[in-house]
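Every protein chain except one is present and positioned as in the full complex.
And then subunit A:
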Amino acid sequence: MNAVLLAILVLPLLAAGALWSIPAAIGDRLAAAYGSVISGLVLIGSVLLWPQNGGWFAYGPQDLPETQIDVAWIPSLGVRFHLGVDSISVPLIVLTALLTFLCCLYSLKITPRIGRTRSLIALLLVIETGVIGTFSALDLVLFFVCFEIVLIPMWLVIDIWGDHHDAAGRKRAANTFVLMTVFGSALMLLGFLLVQRVAGTLDIVELTSSPVAGGHGIPLVAALLIAIGLAVKVPLWPLHIWLPDAHAKAPTVGSVLLAGVLLKLGTYGMIRILVPVLPDATATIAPYLGAFSTVAIVAGSLACLAQTDVKRLIAYSSVGHMGFIGLGISTLSPAGLRGALFANIAHGLITGLLFFLAGAIKDRHDTSDLRTIGRALYARLPRIAALLTFACLASLGLPGLAGFWGEMLVLLGAYNPAPWLPRTTFLVFMVIAGLGTVLTAAYFLRLVRNLCQGDPAENPPAAFAVDLSRIELVTWAPLITLTVLLGLWPGLLLQQWVAL
């Protein structure tokens, strides 16, 4: 299994390098097919990694991850090249591989207007390496390095292939994204270094088995720095200001990866590092984390009600959903953490689908402004409109679809948080978050009403109103299937985390 892990990490990187060495003229034509093959192989590899039993993450002292690679890298700084996967990381790795594969597949037929497909695919592959590396790093510095690998490629994706109507806007969006994230990750690095100063190691396995005790002083500062750094990535209110622009201006594949995968780096970091390595300090900041998450849920939903741009609306809905995940983590309870992990995957699938759909609508109307697109999509693009309705229902947490279980478990966790947390506070959070789900339902139903319903006679069809194309169906089918499957059979994932 070690070879597989190393292979899915290195293969996309080497493939990207190889792609860049092909002349642009040939490369642009072959890139999408080539990228689909490579990311397909990575997807197969990632599924092979699926743990057979509960996996490592038992928070227990002796268990080690089944699959790991551990070699010294920079001895004088205490940095090791330590990789490993367990039942927490593998589902996220599979999600990453799946979404990258679907993005490459989608690019076979549908690419941003500016072209340069060769570089776009190569950058997607580099992003894949960075994300999988982050999900499998078991050394704090390696985690940090992989966390940063993603930045410049994503910056380029937004800056070059972003919204072609608004060059200044996409540049600003790309810069805001990369600069805020880099500042956040620098703060996170400071936190890691404080951990190293106290504990004398950067190894996540060692740190998990003998965590840094103490809820004040240096551990608290370290936890705060790490939490702020990761919160920029999540993003947690009020650090979310980079998100709406970045998502709205990015090309479809960029938005899908950004929302589906990159946001998970933050929540994964919290679950993998913050909670087990600094348990006492995390308990100290957990109520504040919960409070900001709750604000994020409400603020995200309210912002959605005011949006007139379909991509911005979905972007803001991510703020709300990520708020749920943050709240789940802050409860520090098994139910909450499991809910957060489940919501991570569900949000990746559903929001990925939503951004694909938003991209499809945007491509057909050459705008993502709801007022310009008009209404009555049911009549003009019946299949796409039906899928949009399905995705909206999944996203607002309809029972029986994937979005439901994560948020329900989070609310359950907030009802019964870890015993050392103030229960009353979390009960309040639970009530407000429950209110948030109502708001979520409100803005998604408003979206469906404003976009899909209406009198077709009043809304003239767009010039190229082709309904669902074959490539779109093929690309979206796995997401739709998994959304239904996880909704009907949540145990598929939840049983992975029984040891939590």
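To be clear about the criterion, contacts are C-beta pairs under 8 Å (C-beta built on N, C-alpha and C of every residue); 3 or more make two chains touch, one makes a residue touch a chain; residues count from 1.
Here is the rule we go by: contacts and distances are computed from a predicted model.
Chosen from "Phosphate transport system permease protein PstC (TC 3.A.1.7.1)", "NADH-quinone oxidoreductase subunit N", "ATP synthase subunit b" or "Sarcosine oxidase subunit gamma", the protein name that UniProt gives for the omitted chain reads "NADH-quinone oxidoreductase subunit N". In the complete complex, the residue from A:Tyr34, A:Phe135, A:Trp155 or A:Trp497 that touches the missing chain is A:Trp155. Set against the missing chain, the residues A:Pro12, A:Gly45, A:Pro91 or A:Gly130 yield one that touches it, A:Gly130. Only one of the listed residues, A:Leu77, A:Val438 or A:Leu488, touches the absent chain: A:Leu77.
Remark: the omitted chain is touched by one listed residue; of A:Leu190, A:Ala283, A:Ala386 or A:Val484 this is A:Leu190. Across the entire complex, the residue among A:Val182, A:Ala386, A:Leu445 or A:Val498 in touch with the chain not shown is A:Val182.
Against the chain not shown here, subunit A presents residues 24, 73-77, 79, 114, 116, 119, 130, 141, 145, 148-149, 151-152, 155-156, 159-160, 171, 175, 178-179, 182-183, 186-187, 189-190, 193-194, 196-197, 221.
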